[in-house]
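For reference, the structure discussed in these notes is given below.
Removed: one protein chain of the complex. Kept in place: all other protein chains.
Chain IDs A and B follow the sequence of writing; residue 1 opens each chain.
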Amino acid sequence: MSTAATVGDLVSQPYKYGFVTDIQTEKIAKGLSEDVVRLISAKKEEPSFLLDFRLKAYQQWLKMEEPDWAALGHPKIDYQEIIYYAAPKQKDKKASLDEVDPKLLETFEKLGIPLSEQKRLSNVAVDAVFDSVSIATTYKEKLAEHGVIFCSISEAVKEHAVLVERYLGTVVPTSDNYFAALNSAVFSDGSFVFIPKGVECPMELSTYFRINSADTGQFERTLIVAEEGASVSYLEGCTAPMFDTNQLHAAVVELVTLDDASIKYSTVQNWYAGDENGVGGIYNFVTKRGQCRGARSKISWTQVETGSAITWKYPSCVLQGADSVGEFYSVALTNHRQQADTGTKMIHLGPRTRSTIVSKGISAGHSSNSYRGLVQMGTKAIGAKNYSQCDSMLIGDRAAANTYPYIRSQQPDASVEHEASTCRISADQLFYLQSRGIGFEEAVSMMVSGFCRDVFNQLPMEFAAEADKLLALKLEGSVG
Amino acid sequence: MPLLSVESQLPWLAELAGAPLPNRREEAWRFTDLAPLRDLEPTLLPVVDPLGGVPLPKGVSRLDPAEWAPLLDASLVATGSEAAWPVGLNRAADPQVLALRVTGEADPLELAWDAGSAKGLAALRVLLVLEPGSSLDVLQVVNSSGANCTSLITEVLLAENARLNLGVLALGHGMASLLAHVAVKQEPGSALSCTTATAGWGLVRLEPRVMQSAGSAQTRLRGLQMVDGQQLADTHSFMSFGGPAGELDQVHKVVANGSGRSVFNGAVKVPQAAQQTNASQLSRSLLLSDRARVDTKPELEIVADDVKCAHGATVSQLQANELFYLQSRGIGADQAAHLLLRGYCDEVLRELPAMASAWHPLARLLGDGA
Partner (left out) sequence: MIRSDAPVLLEINDLCARVEDQPILKGVNLTIRSGEIHAVMGRNGSGKSTLSKVLAGHPAYTVTAGSVLYRGENLLELAPEQRARTGLFLGFQYPVEIAGVNNLEFLRVATNARRTEQGLDELDTFAFEDLVRERLGVVQMDPAFLERGLNEGFSGGEKKRNEILQMALLEPLVAILDETDSGLDIDALRIVAGGVNQLAGPDNATLLVTHYQRLLDLITPDYVHVMAAGRILRTGGKDLALELERDGYDWVDQELARLGAEPAEVG
């Protein structure tokens, strides 16, 4: 029984977001220099604190070396061949959506993210980012009534400079790592969310990232701050056209929660992964970190990773406030020649901090799927607890599933527990489902989604079905 | 402190090994500070006969150099250890090789070394060649009570259907270091049980490395490492399956007290050829002091879909509910903790070959009259 082969065939599904929008784009020349950093800052009419921030980051980046410890096999990236700023040509940021280039609206509509008043999602506010700039943000006024700020980071830099200056770079310092330094120097756009004290954000917030230009890097920057007692659920989605070159995506996301605040950050990542021979696709080198500064605060990461040629991503929580909580729920599906090196860091600093890690890796084809995690119990993390579970599902005998859970503890009254297992879709299980009338593809999809259930349950309602569909899509195709 | 940095001068061990000491920028040595080796007295210590004059047991015979020379290094190569720095050091010290052949059901063998309080480097090398169908229990006892470093390489070739129960009981001293490799190459049908227990050393680097050359063999690894004071113990284990249907059952335990540092890195590699592998690895650490530190890093790499691989890791204090249970039966808190600790350690120690009991490992490890 060639279960492996047939299941493997199922995972080969054409990427349906691979179209390119034909739109006039304003690009700056290729390459990176101090002048380029200044140019980006000038184009965005930024205050001087931000230019200083960028220049400092650039200087640090120059002194750093690209990390290779994740053992990701990829050709050397030529940072002088990348365009660091590309924006669709349009006049100043539009006052109303009606003035936005219809091609852009159409693009997002094709991606399932309608932005116009009539069609937009009823209880989700969306910030749409196209290449380097934010195109539109829906429901801004409604959110403003509750004191919630949701806008592009470029806009925030102008309108809410004090807040941005107070928090930017405080969770992920410019010198944190090579890609964070690069991002800090050249970031173009991204989202800014601020939930004031005591406010429960009245709707889901969502940013949708679209890379369109072939040789452009996307360096978005997201900053979410929840003040005392505030809470928000945020979702990030992303796609890119199919090119046979690789594009670099090096984002930085910073989250801050004060006392009793909570942020739930969900990602459904579907960048273009390259073809079955590994040609093209996005290099996704992302730094995501949340800091639970306040007591009893909570940060929860949920990610569904299906795209990208290479993923290098460890959404992390620094649990500083007493009794704060960090969570990481992840599904990573790799196929063909994809490489994913993903996981989390839970840094327990405060007493009685708690963290939970649930990671589900599915590897098919010739892909490589690694979980890399760190759970650290600091000397003051008295009574802290972590529980981690990392499961791998292997489809076929040429895919790799690696698990590197690293634990460090310096506090005897803290407990860390890690469990990991591997499984596969067995021929017997498939036959059982088939003998109940369930088709092969559906049977595989049911089992994969059963495997991922613990994670999907964490997604906001509106997106859980979406994620299930996305995996099903990746698993759809002809039965071999 | 002299103004002139001593860094510019290579430590004697580096000079001897012909390579600088591994530094902490290397992933395999990230947590392991080799500072104690820098100031080692530049002396090669003579090694006393590990058999202590006792004749070889039934079923065990010496191989002459013409016989062992072609077999030497085979297990180091198979397990990818030949380039490791401690192996290079041992080779450079050029110790006499104790090469033994095992046929049939051999009687138990005990090998004991004690570097004593002498200062310098003691290098030891053992090669065990188990013929098809043979079996052996062997206990290696390594002791030290002074500012010295013991470099021990044990190479094992397990032929088809051979069975080896190997125990390493290493009790050292705060000034003493131990660098030990156990490299085993297993043929199909063979069974290895390897149990190591270390305590008291200022520095221990222990590397049990096993290769099942064509799978279909059984490997059982048990480890216990205790650190206290300023001690550092580091176990880097490595297991690889060269063919299908191999089994691994690994449990590594740690007790970290005082300002001790414990490191465990457990690599398990299951390549495409190793279908039907059944591997489990459990790392359990007791962290008993808020000045101590435990670093644990399992590494599972799997490229085969029809396998069962599970691993787990825990780091914690003694279990509060277990303590409470004992206390609720009238046992004082301290005594309850001691009982639990004994039970925890004994689970590993009782798997040492039977003759280990003569060395009273539990009592010596826990420093009591148990």
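Worth a mention:
In the analysis below, a contact is a pair of C-beta atoms (placed from the backbone, for glycine too) under 8 Å apart; a residue touches a chain by one contact, two chains touch by 3 or more.
Given the structure is predicted, the values throughout are model-derived calculations rather than measurements.
The chain that is not displayed touches the following shown chains in the complete assembly: A. Considering the whole complex, the residue from A:Phe150, A:Tyr167, A:Tyr234 or A:Phe451 that touches the absent chain is A:Phe451.
The residue from A:Ser33, A:Asn123 or A:Gln434 that touches the chain not shown here is A:Gln434.
Residues 1, 3, 426-429, 431-440, 442-443, 446-447, 449-454 of chain A touch the missing chain (whole complex, contact as defined above).
One rule holds in what follows: only the chains that are shown with their structure count from here on.
Against chain B, the residues of chain A that register as touching in their complex are 4, 69, 377, 379, 392, 394-422, 424. Against chain A, in their complex, chain B makes its touches with residues 27, 272, 275, 285, 287-290, 292-317.
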